[in-house]
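Every protein chain of the complex appears in place save one, which is left out.
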Amino acid sequence: MADTRVNLCGIELSNPIIPASGTFGYGYEFAELYDINVLGSFSFKGTTREPRFGNPTPRIAETPSGMLNAVGLQNPGVEKVISEELPRMSRVFHKKVMANVSGFSVDDYVYTASRLSECEQVGWIELNISCPNVHGGGMSFGTDPKSASEVTAAVRRAVRKPLIVKLTPNVGDIAEMALACESAGADGISLINTLLGMRIDLRKRRPLLKNTTGGLSGPAVFPVALRMVYQTAKAVKIPVVGMGGVASAEDVIEMMLAGATAVEVGAENLVNPYACRDIVEALPGAMEKYGINKLTDIIGGAL
Amino acid sequence: MADTRVNLCGIELSNPIIPASGTFGYGYEFAELYDINVLGSFSFKGTTREPRFGNPTPRIAETPSGMLNAVGLQNPGVEKVISEELPRMSRVFHKKVMANVSGFSVDDYVYTASRLSECEQVGWIELNISCPNVHGGGMSFGTDPKSASEVTAAVRRAVRKPLIVKLTPNVGDIAEMALACESAGADGISLINTLLGMRIDLRKRRPLLKNTTGGLSGPAVFPVALRMVYQTAKAVKIPVVGMGGVASAEDVIEMMLAGATAVEVGAENLVNPYACRDIVEALPGAMEKYGINKLTDIIGGAL
Amino acid sequence: MKEAVFEITENRPLTENVFRMVLSGKEAETLRPGQFVNIRLDGLYLRRPISVCDAEGDRLTLIYKVVGKGTDLMSKMTGGRLSLLVGLGNGYDHEKSGGSPLLIGGGVGVPPLYMLAKELKRSGKDVGVVLGFSTKSEVFYEDEFRALGCSVTVATADGSYGKKGFVTDALPEKYSYVYTCGPEPMLRAVYAKITTSGQFSFEERMGCGFGACMGCSCKTVTGYKRICRDGPVLEKEEILWQTQG
Partner (left out) sequence: MKEAVFEITENRPLTENVFRMVLSGKEAETLRPGQFVNIRLDGLYLRRPISVCDAEGDRLTLIYKVVGKGTDLMSKMTGGRLSLLVGLGNGYDHEKSGGSPLLIGGGVGVPPLYMLAKELKRSGKDVGVVLGFSTKSEVFYEDEFRALGCSVTVATADGSYGKKGFVTDALPEKYSYVYTCGPEPMLRAVYAKITTSGQFSFEERMGCGFGACMGCSCKTVTGYKRICRDGPVLEKEEILWQTQG
């Protein structure tokens, strides 16, 4: 029998499949379709200190084998997430969830992360220093090693839960960013967030997205994500959570061979709401096809 | 009647379509299929000072809506290109060609570029400081503004032909790179070269490419290319040649709205050898559909 | 919401670029007026949301305008099976109609009103319908609404057919409630003109179509809403018009 268990920063997952933040909401819509407890965990919609509506619409555009989004961190703010969403989530998901945290200052990150880390349900803090759709915030922390290590260290001091830093691919040297976060105390690295992209409306001769640019996700980015997971896993000793265009059990295995300990599935949830369940179900068969007994055996197998 | 003419650094093109270096060889194979003089120009296979075989095979892998290549600048060296290929090219193509130049040192670039710039056929030098598949060369010049401006300035002094610098997307701030080249004397910027990517063979548990990583091209990268063309056109005053996943006349118009004066077509030539001819033929119809009389009217229209 | 596979049984043009596709699938009977389906198309990454025009037994009718790659692809289909996400959106609430509801549709905003009209007639309402098009050649479904027994007024912007002008120039004197769907400028005009309450169906570019991605959010009097999940139908009283940017 194929052993799909993995251990992410001290917490065992029944399998490495984790829906990515922003593509799974708080899980409610998916819980209508299948028992989401088949998932290893899930990273719920990114939380900020204050409530946010996000960017004006249109926020979505299509691309070849992918999509652009410029949602801009819409969320009810950390207090409402704690008082309303987490209790509701606990009714549909009984395992530890991953709390994705965004902010506009080190203080924001520290405050939101520490509030969420106090919640028993929360297994990991995923520090999103890579949102490309929020001006003067998010990604700026993720493109400069100094700021990245600063915010990582500050949050590290403030939270007792495993801290995973989510990186942006919109940098020249991903390994340098990952190393900066590792030495600042991160317990793990997750990547890639979306690649900055754009589309133009030929009739209006204006950007399709009101925000002008948006984040590219979907199978189109898989080879770039895989390369960055590989480079990151080569550079750091802490676990790497791979994501970016994952759409099948084979993609999960490929990510793990590149060095991922767990794998987040993003955009695919939006076009196939059963995607994560399908991948969890297909994983043992794919493992058998490629002669894998324990999934942990292949982590970094291609490094 | 739709006016498809554009002017690239002082040379008029009958249309903005230019097959990208490395996807069109020296034009011979395509000249068997159609009269390649319908093209605005073409950028022939990158030339280095010495002959190169390039990387070991496999050099090619497929990705969703795209492909990876790690050819590694295979070419017979500048002297053979001048003595053999340029004369042969002149028999199938009667307009100015774009000479794509790579190197491993500033001297290499200067030598190869100046030798090629002496050839009457050569209209532009396209300085490739962005090849991701050659170690210790190529891309390293394109990821650091200082080295980029150094090599650009040196070549600028040595050649009398318009100098277009081809940039890599594997940087955090593309505008900074473009500005460095502009102030060093570049007459134009072309982008994007390929995005660094990777695939792994699940059976062998090894990278699919012998070179481990390769350059991603094809429709998958179009939104990233468009965004970088837009950011570059906003930043510099010199003309921008847009490329990256262009596969249709609509893509050409979208690139020009983002700020491109001319558009290179790459990977699509490999899957549809008639792609550039098809695009040239479709362009007037697409212009009419979107109410465009003169193509030059829409350059940067969405900025 | 669930995924269901439907079989294409008919697909033909109603006007130059408006098509009607009829599909067969057992989930059809679960669909309500004002809801939409999200269609997976080969070669395109995102699904395409299309409003439900009619659903009876296992027969689902969609009417769509060819505006881009997806609808162009659909218009060329002669048969085969499609994966649909069904049961999307809140739909219209016909309970609120009163005795003489007025249905106002513009262009491709017309189709979702058809199934609603059908239901309202079944419950014995006196249904008025105002349909707006830009010109005569684009008019469709007038006869279908008449066949249901609705009193139908058609307006064309250029006066080439029916009343000259916009739907707001063709409103009757009396009506108990309004149900409307159409381009936002029309919805704004209707909002300003009508003398009763009503329900407005909105359009927005969507990512998932079922509420997961927050791609189609809008601000309302009662807070943020997802057009795809909390909408597409909003009560007149909760609408907050965004200033055009």
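Labels A, B and C are assigned to the chains in the order they are written; within every chain, residues are numbered from 1.
What we mean here is this: contacts are C-beta pairs under 8 Å (C-beta built on N, C-alpha and C of every residue); 3 or more make two chains touch, one makes a residue touch a chain.
This is a predicted model, so every value here is computed, not measured.
Considering the complete complex, the chain that is not shown touches B, C. Although one chain is not drawn, the whole complex shows that of B:9, B:67, B:81 or B:235 it is B:67 that touches it. With the whole complex as reference, residues 22-25, 28-30, 32-33, 45, 53-54, 56-67, 69, 71, 74, 210, 218-219, 267, 269-274 of chain B touch the missing chain. Contacts to the hidden chain, counted on chain C, fall at residues 42-43.
Assume only the chains that are shown with their structure count from here on.
Because contacts link the chains only in sequence, without closing, their graph is best described as a line. Farthest chain from chain C, judged by C-alpha centroids: B.
This structure's chain pair with the greatest number of C-beta contacts is A-B.
Centroids of chain A and chain B (each the mean of its C-alpha atoms) stand 34 Å apart. Put simply, the C-alpha centre of chain B and that of chain C have 46 angstrom between them. Among all residues of chain A, those that touch two or more other chains are 61, 63-66, 218-219.
Residues of chain C in contact with two or more other chains: none.
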